[in-house]
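Of the protein chains in this complex, all but one are displayed in their positions.
On to chain A.
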Amino acid sequence: MSQFTLTINGEKKEVDAVDDMPLLWVLRDLLGMKGTKFGCGQALCGACTVHLDGTAVRSCSIPISEVGDGQITTIEGLSENGDHPVQQAWVEHIVPQCGYCQSGQIMNAAALLKANPSPSDEEIEAGMAGNLCRCGTYNRIKEAIKSASQAQ
């Protein structure tokens, strides 16, 4: 067990954890931040996507010991009032069905747009290919990303 100081959504958080505990379980179990979801544990589905220094990463596959002093952003901290352009576009297009994968989809989409503010259809598809949605909301996700892109 070691003590770690993480910066999550702009706040310093101290946790005691084993070195190999994935960031996902640190967030969910140790810090009670349940917005980030567990889907596969192998970085295959994207449900656990958060931002590390502004880049989308799969928190299920990043051990806490590798986070260092990186800035972590989770769905809870993407915007203060749930009004990030991506979140607004998700509401406008009524994207979610069950909703479980959508935290990860939104975090991935926000990072995608930050890196590429006007992505083409193909760039959206490639950029979102790591995020699975079993309900099949892909087309609304794509439309919402385009709306958010224009709203930025």
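To be clear about the criterion, a contact is a pair of C-beta atoms (placed from the backbone, for glycine too) under 8 Å apart; a residue touches a chain by one contact, two chains touch by 3 or more; residues count from 1.
Everything below uses one rule, namely that contacts and distances are computed from a predicted model.
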Revision key, fill the gap. Per UniProt, and picking from "Xanthine dehydrogenase family protein molybdopterin-binding subunit", "Aminotransferase", "NADH-quinone oxidoreductase subunit I" or "ABC transporter permease subunit", the hidden chain is "Xanthine dehydrogenase family protein molybdopterin-binding subunit"
**Study point:** Residues of chain A in contact with the chain not shown
**Key:** 1, 18, 20-22, 25, 28-30, 32, 34-42, 44-45, 47, 74-76, 82, 87, 90-91, 94-103, 106, 124-126, 128-142
